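Presenting subunit A:
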Amino acid sequence: MTTTDHGVGDAVAARTGESALSAHRLVFSREGRMIIDGVDIDLPVGSFGAVIGPNGAGKSTLLQLMVGTLPIQSGTVVFDGDDVLALKRRDRARLVALSEQHGDGDTGLRVRDVVLLGRTPHIGRWSAEGPDDRRIGADALAAVGMTAFADRPFDTLSGGERQRVHLARALAQEPKLLLLDEPTNHLDVRAQLSLLSLVRAQTAAGLTAVAALHDLNIAAAYADAVIVLSAGRVVAAGPAASVLTGDLISEVYGVRADVLEHPRTGRPLIAFDTT
Partner candidate 1 sequence: MTATAAPPPRTARRVGPAVRRVPTAVWGGVLSVVLLLSIVVTVTFGPADIRPAEVWGSVLGHVGLDPTLFGGEVLSPLRDGIVWELRMPRVLTAAAVGAGLALAGTVMQAITRNPLADPYLLGLSSGASLGAVAVILLGLGVLLPVAAFAGAIAALLATLLLAGASGTLTPTRTVLAGLAVSSFFGALTSLVIFWSATGDTYREILSWLLGSLSGARWPAVAIALGALLIVGLPLMLTGRTLDAFAFGDQAASALGVGVDSTRWLLLTATALLTGGMVAVSGSIGFVGLILPHAVRLVAGPRNRIVLPLSALAGAIFLIWIDTGARTLFDPRELPVGILTAVVGAPVFALLLFRARRIS
Partner candidate 2 sequence: MTSLSRFRSLRSVALLGTAAAVFAATGCAASPTTAPSPDAADPASSYPLTVENCGTEVTFDKAPEKVLTVKSTSTEMLLALGLGDRIIGQAFPDGPVPASLGGDDVPVISDKVPGQEAVLDLEPDLVYAGWESAFAADAAGDRATLGDLGVNTYVSPAACKEAGRPDTLAFDDVFDQITEMGAIFDVSAAAATLVDEQRAELETISPVDGLSALWYSSGSDTPYVGAGSGAPQMIMDAVGLTNIAAGVDDSWTPFNWEAVVDANPDVIVLVVSDWGTAEKKIGVLESNPATAKLDAVVNERYVTVPFAATEGGVRNVEAATTLADQLEALGL
């Protein structure tokens, strides 16, 4: 699945017979600078893709383009046959959810309320939330392991706890495509692993997930496919084992590394050369 040419998404679908997430020639520029310069992404449904790359590569921007909060200048995003960006905003929000970091101000909301915000696209504009919505919210909270925090004021949570609540909010949207922007920031090791296991559990159940990650090892350990972004372009895409090589890392990140194999999982393990 290593490709930077267009038209491959169709080839994937044809080859595997599955529907896919197919982002095609995405372009976005701001104030004359090309931030995203012709990016393609192809992922089968139910897989976990990790977008990695150095700071400023455009990872966050890419996710925002895909969820429609930034206006794309050219290109398409097709998911399971639907043109995502042509959908009405509300319909899109039922399909795609974005979990991101927030420089949170003083919201005053309780954790339960924050998660329920995720039900917004599903509840009629003038209606109240119903018992179904509350149940889904509770399930989402349970999925991230934060049920005990339900009545706590959101603003009293630590950064890591907030991250999980944001994820729960995204899950409450019942999306088919889950986008995560640096979900492991502020989390300690155990929490990071736990969160990503959670994402894998969701993808195993049919959710398609794309996460922007900065930690190469984490990405290698959990993702089905890795998309390497640099200066707004896809440098390489495919299974971590084939994409992550010492040369690539050196070219993209400017650091020396050796790619080993994890003794138990068999996944790539990147050892950075600190000399």
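The candidates were selected such that all candidates are chains of the complex that A comes from, given by their letters.
By definition in this document, a contact is a pair of C-beta atoms (placed from the backbone, for glycine too) under 8 Å apart; a residue touches a chain by one contact, two chains touch by 3 or more; residues count from 1.
Owing to the predicted nature of the structure, the values given are computational and were not obtained by experimental measurement.
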Check each candidate in turn (1 or 2) and state which touches subunit A within the complex. 1
In the complex with candidate 1, residue positions of subunit A that touch it: 64, 67-69, 89-94, 96-98, 100, 102, 104-105, 107-110, 113-114, 117-118, 120-121, 123, 125-128, 144-149, 151-153, 156, 158, 164, 173, 190-191, 193-194, 197-198, 201
